[in-house]
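For reference, the structure I am asking about is given below.
Every protein chain except one is present and positioned as in the full complex.
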Amino acid sequence: MAVLGLFLVLAVFAPFIAPYDPIFQDAAARLHAPSPAHPLGTDNFGRDILSRVIWGARIDLQIAVIGVVFPFIIGTTLGTIAGFFGGIVDVIFMRVVDVVLAFPFLVLMLSIIAILGPGLGSFYIAMALVGWVSYARLVRAQILVLKNSDYAVAAISLGFSRSRVMFRHLLPNAAAGSLVFVMSDAVLVLLNGAAISYLGLGVQPPLAEWGVMVADGQSFISTAWWITLFPGLSIVLLAFGFSLLGDALADLMGVHE
Amino acid sequence: MHRYRFVLYRPLQFLPVLLGISIITFVLVRLIPGDPARVLLGSRATPAAIANIRAQYGLDEPLWVQYFYFIGNLGQGEMGKSILYKIDVLRLIATRLEPTLALVLSSVAQSILIAVPLAALAARHRTRLPDHAVRIVSTLGIGFPPFWLALMLIILFSVRLGIFPVSGYGGSLTDKLYHLALPSLTVALSLSAVLTRSLRAAMVQALESDVATAARARGMPESIVFWRHVLPNSLVPTVNLLAVNIGWLIGGTVVVESVFALPGLGQLLVRAIFSRDYMVVQGVAMVFACATVLVNFLADIITVALDPRVKL
């Protein structure tokens, strides 16, 4: 929680916290090692790494959040419908899920981005097209179990309408379960987003994004290690924050079961 | 042996999935704005080549007819030509298969060697120091971006220590293994973080299971409880975990091949995307998808072999 909070503060208040403009190129200060003036050093354009890492929090946090929210909403809704109605709807649904899951996640993402053209927008669209599948499958499986739970049967036998049972009784219980998954998914989305940006297909330079920064530093790893080290560490830390939150949520839910 | 009958008919059930895979890859390329022939051949294609590709794919016909052309061509092992390399996509893929396969296999082997002992150590010392250490390290490890981890390993082993090469692939077998060392270690570390976490949970559950309690209640020492009851019961989840993570693994190899300039399928894919070599993108995506289906099938067979309860 504290880790996530820290990054949230960094992201929101980036303009006030960051000591320099993240894209300002200072020709006089190229490839400076960490020093009091530039605590994390500067890159080959003389940009301050600390400032870029702070501004990067904005984009990477956004990637993790937006990259999870839309798939979560789409997947949960579709999974609930498929699980609840069953029959032919469910069969078709499951085939689609099987097919999408047959593609390695990153490969499908890259293929879609190849068509849409590089950029953050393409990344989000590809996320929405691909990411919902795991949520849908998870929620569907839970709905199938919950549908046969006594309280669902009770609700039906008391004359509640199908939509009431589905959305008021089943969905909240199923979605609660996938909330833990949201956190581990956020880690994956963050890593994939950074990886795609690293490959040059996501966030475009000169915008400060951690994956891009790692790519920038790659040519200088033998001389200026700090350009690659710090953005990478930020990714690790943010991912750690999400993982811990996920574990905490899982414990919380586990206690209630 | 009737439990293994599914090996014969399960491939039939793959048909719809394979069909779906072909539809998606087909649609992917057709969605690109502009003249498909030009998209497929690149901007410098000759009019003759364009006419040729139009005929081969029936590009003037309705979309669903084009799809049948596409399937027909696939059936003949025909996936089109690469713009960049000027050779058949399938042939191109075949030449790039070896490094990727070697990378995947050695990563899986290494990650099992890392994950199983760590998970066992953590589970057997549950809520004590080794457990906490393993949990924190593996939780941190999941967040390591493979591309960054690769660079850090390069800094350590290549730049500082000068043990392993920075990039490329070798000619002889030993040279190849030498070049694969860092890439496969990178992928293995990423994968083993995921594996360790899940495996630890599975083992903790198995150690606290009724089966283990019953074994202890009849006087079995902890070592027998672990080797004869806990481990066999944790193997099935491990195999399934590996199968589930195959996508994660392939994603890792794509990135890592790019970092280390390993001439494998992943690097091919990324280069093809940049050079708008869509036939290659299509082909590689399809091969990866089929590989995933195959791996899941293998996992099913292993599961049935390990767990007498499972019927498929």
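Things to note:
Going by the order they are written in, the chains are A and B; count residues from 1 in each one.
Note that a residue touches a chain if its C-beta (ideal position, glycine included) is under 8 Å from a C-beta of that chain, and two chains touch if they have at least 3 such contacts.
Rule of thumb we're sticking to: contacts and distances are computed from a predicted model.
According to its UniProt record, the chain left out of view corresponds to "Peptide/nickel transport system ATP-binding protein" among "Tripartite tricarboxylate transporter TctB family protein", "Peptide/nickel transport system ATP-binding protein", "NADH-quinone oxidoreductase subunit M" or "Cytochrome c oxidase subunit 1".
When the omitted chain is restored, the residue from A:Val3, A:Leu129 or A:Ile156 that touches it is A:Ile156. The chain omitted from view is touched by exactly one of A:Gln62, A:Asn173 or A:Gln218, namely A:Asn173. By the touch criterion stated above, the residues of chain B touching the omitted chain are 9, 127, 209-211, 213-221, 224, 228-229, 232-233, 236, 306-309.
Contact between chain A and the absent chain runs through residues 149-151, 153-161, 164, 168-169, 172-173, 176, 256.
Here is the rule we use: only the chains that are shown with their structure count from here on.
Distance between chain centres (mean CA atoms), chain A to chain B: 21 Å. Interface of chain A with chain B (complex): residues 95-96, 98-108, 110-115, 184, 187-188, 190-192, 194-195, 198-201, 211, 214-215, 217-218, 221-222, 225, 228-229, 231-232, 235-240, 242-244, 247.
Against chain A, in their complex, chain B makes its touches with residues 16-17, 20-21, 23-25, 28-29, 31-32, 139-140, 142-149, 151-152, 154-155, 159, 246-251, 254-255, 258-259, 269-270, 272-274, 276, 278, 281-282, 284-285, 288-290, 292-293.
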